[in-house]
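Here the complex is missing one protein chain, while the rest keep their positions.
Coming up: chain A.
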Amino acid sequence: MRDIKDPIETEQQEWKKQQNQNRLKTWLTIFSPVCLLLVWEFLSQSGLIDARFFPPPTAIVSTFIELLTSGELFHHINISLFRIGFGFLLGVIPGILIGLCMGLYAPIRHFISPIIMALMPIPTIALLPIILIIFGIGEVSKVVTIAGSVFFPVVINTVAGVISIDSIYLDVAKNYGASRKDFFLKIALPGSLPVMLEGIQMGQAIALLTIVAAEMMGATSGIGYLIWTSYSAFLLKEMFVGLILISFFGYIFSLLLRGLQRKLVPWR
């Protein structure tokens, strides 16, 4: 006897299996950080790892709430976000403009790129002493440090974005008589946008790395300062609060940028 099955039923079962697998994947993604925290909590509470170095997450959370209610945390977060925000813009805007000029005009590209190639490998943090000498220990020096580190990935990706525009689009623009301005706005800018945004995403990550390091060296406030002074005073719970904040903001920023990407590059 042959087993005659309803084809729709077979496919429905197949579909259900797929759905279950997808649900499982979502759960795994949510589960893994929770799992890490649970293991951490357990090891710390049970004394298997030294609770002085790795305070249990619950203790970190209560420290976080203490700092939050005392208002101290807001002060650090505000000042760090201010520095990141301004430094980011100060790096991204010139990065895009110079990148577009370099991408569009070969002589400018050939003239500027050796300078960029030479400066790029130097971590901006290593230049911090010089930046402090030039701009003093005020806010400007932190903003400049961040701007410097954000600038390079943005400029390089913008140039790459312009150069990678398929030559057929340049032909189309020329054949249909695009003016210089139209070419810039309708071809060069949108054509380079996807790669440029990847550079901005990278810049965002580097900005967070840099802010922490910059605030460790020449600051009296900010999340980096919080991490560093807490560490120096062996207040490790406070230090972990700072670390987790950095991770949190990194996540938020990349979400924001991805949202922006979807807005700006709807054709992908």
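We take it that a contact is a pair of C-beta atoms (placed from the backbone, for glycine too) under 8 Å apart; a residue touches a chain by one contact, two chains touch by 3 or more; residues count from 1.
Everything below uses one rule, namely that contacts and distances are computed from a predicted model.
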Would you kindly match the missing chain to its UniProt protein name, picking from "Recombination protein RecR", "Putative monovalent cation/H+ antiporter subunit B", "ABC transporter ATP-binding protein" or "Aspartyl/glutamyl-tRNA(Asn/Gln) amidotransferase subunit B"?
"ABC transporter ATP-binding protein"
Residue, one of A:P123, A:P190, A:G218 or A:G250, that touches the chain absent here:
A:P190
Would you mind spotting which of A:T58, A:S179, A:S232 or A:S247 touches the chain that isn't drawn?
A:S179
For review purposes, identify every residue of chain A that touches the missing chain, sorted by number.
166, 168-169, 171-179, 182, 186-187, 190-191, 193, 265-268
